[in-house]
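Showing subunit A:
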Amino acid sequence: QTLSIGFADPLSSLDPQLNNHAGDRSVDLHFWDLLVENKANRLQPGLAESWKNLDPRTWEFKLRKDVKWHDGKPFTADDVIFSYQRARNVPGSVATFAGYLRTVESVTAKDPHTLVIKTNIPNPDLPLNLASVHIVSKHVGEKAATDDYNAGRAVIGTGPYKFVSYTPGDRVVMTRNDAYWDGKPYWEKVNYRYINNAAARTAALLAGDVDVIDKVSVSDLARLKQSSNITVFPYDGLRVMLLQPSFNPAQSPYLTDNAGNPLPKNPLLDQRVRQALSIAINRKAITDRILQDTATEANQWMPKGTYGYNPEIKNIAFDAAQAKKLLADAGFPEGFKLTMHVPNDRYPQGPETAQAVAQFWTRIGVKTQVEVVPWSVYSGRANKNEYAMSMLAWGNGTGEASYALVNVLATVDKAKGLGASNWGHYSNPAVDKALAESTAEFDTARREAILRASAKVVSDDAGIIPLFHYRNVWAAKKGLKVTPMTSDRTAAMMVTRDGK
Partner candidate 1 sequence: MTIVPTLQVRNLQTHFHTRAGVLRAVDGVSFTLARGRILGLVGESGSGKSVTGFSIMGLVDPPGRVVGGEVLFQGRDLTKLPPREMRALQGSRIAMIFQDPMMTLNPVLRVDTQMIEAVRAHERVSHAQARERARDTLGLMGIPSPDERLLAYPHQLSGGMRQRVAIAIAMLHRPDLIIADEPTTALDVTIQAQILSEVQKLARQQGTALIWITHDLSVVAGLADEVAVMYAGRIVEHGPVDAVLDAPLHPYTTGLIGSLPSNNRRGQRLRQIPGMTPNLLDLPAGCAFAARCPRAGESCAQQPGLTEPRPQRLVRCFYPMEAA
Partner candidate 2 sequence: MTGWLLRRLAQAAVVVVLMTIIVFAGLHAIGNPVDILIGQDVDQVERARIIAELGLDQPLWRQYLAFVNGALHGNLGTSFVYNVPAVTLILQRLPATLELAIAALLIAVAVGVPLGLFAGLFPEHPLSKLLMAGSIVGFSLPTFWVGLMLIMAFSVGLGWLPASGRGETVQLLGAQWSWPTLDGLRHLLLPAINLSLFKTSLVMRLTRANVREVMPMEFVKFARAKGLSPMRVVLVHVLRNTLIPLVTVLGLELGSTIAFAVVTESIFAWPGAGKLILDSINALDRPVIVAYLVVVVCLFVTLNLIVDILYKVLDPRVRLEGAA
Partner candidate 3 sequence: MTETPAAIELRQVSKRFGERKPGLLDRLGLARPPAVTRAVDHVDLHVAEGEVVGLVGESGCGKSTLGRLAAGLLAPSDGEVLVGGRRMADMDARQRHAARMRVQMIFQDPYASLNPRMRVDEIVGEAARIHGLVDAAGFDDYVCAQMRRAGLDPALRHRYPHQFSGGQRQRIGIARALAVQPQVLVCDEAVAALDVSIQAQILNLFMDLRQALGLTYLFISHDLGVVEHLSDRVVVMYLGRVIETAPVEELFGRPNHPYTQALLAEVPRMGARHKTYSAIQGEIPSPLHPPPGCHFHPRCPHAMPRCKVEAPQLKGIAIRHLSACHLNDGS
């Protein structure tokens, strides 16, 4: 009853509160629990049975009473208090979890199984925020540093699996926690292996080294589908592929006239130009030919059926003639030259997509050059708004629209932590206003209306150019079944035998 999983994302540590990295969080799911869980885009009880607002700034969480740590000690509210203290202040943490606790003013225990959290501002999203911070045990954690977690000494969680061994850069081995509060986990032993290279993952599955792989490469899909002893599990995901036009008024070497001289004014500031670029793209061609059906066309940043998705926004029609006309109207009948930047080592099929987009744009006269750079170079430059057109695959991890609103679309304001990924420095007062309103709105329906409206604003403005939504694809040996749990994380709990 051993399960071997080949996963793609690097793992920085077993300390569940050190870094908010994709790989880390997938592993953490096995050992640790959350107060509130965000499964299949809905909030569900975790270590907390229930919660309620006492007032806009006070929350009460009822904790489960039957939970035990792996070492047998009971789980209490003190553990949660300790965890939230620690998460804000883990030495050496770079991708810290503190952001999720930003609004938390105090955490107190009314009794061992009742927790009261006060926030400094009204925060309707608090349970959602808490769905990202793992709970560690106080009695072990007090004396433990990151090293102790890596060594396994401090990996005493409440989760479905217990620690066996950890080989950095290679694998984590775990064994079933028979006393798990949510029922006995299915697999006796789990071999969680880091295989970063997509082809290597596919090969490992084909060779039988592993039973399940995540993030199946687009190009291997056809092969795996054909294979008689492999099943492929594609699921619609939350990640959207966007192009961010730069709203930088300064001259840019990446925006020139056809002779190669920098344009006096940034043409992308003109809504018609952005619109033209957006409708010049044949999104179907891209999802078909480049993504090979591992993506769905996108007309806004949220996928269909999610909180904040606006069904009124029509699909963006591919219309090269109209695009040319818009360009001419904007004063560029002959088009111009543009250089688009893409990271090579970050987004699946990113460079390929960029090239296809470049083809479409070149056809309407916007001669496009694609420059592919490593993420380490890209992230810094993009962040400084140096690129004319940058690519962003935004994972709507919270499953609702405001996450992107805060980070991708709000006017950049470093102090307030707004627009951290708004690389083009898009700024629309209407969007900012909507964001402010939604943040304080506790009524879900009204809040959704605000979000939908802002999606429409951005769409009309062509402030970002959405391309497609990625699907999350797993592949497993025949006879196994993969059901997604949270976002695109990969965990042993997602895998069951067929028919079970």
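Methods note: contacts are C-beta pairs under 8 Å (C-beta built on N, C-alpha and C of every residue); 3 or more make two chains touch, one makes a residue touch a chain; residues count from 1.
The candidates were selected such that all candidates are chains of the complex that A comes from, given by their letters.
Remember, it's a predicted structure, so these values are computed and weren't measured experimentally.
Trainee: Only one of these touches subunit A in the complex, so go through 1, 2 or 3 and give me its number.
Mentor: Of the listed options 1, 2 or 3, subunit A touches just 2.
Trainee: Can you list the subunit A residues touching candidate 2 in their complex?
Mentor: 6, 10, 12-13, 15, 18-20, 91-96, 98-99, 102, 146-147, 150, 167-171, 193-197, 199-201, 203-204, 206-209, 345, 374-377, 379-381, 383, 406-407, 414-417, 420-421
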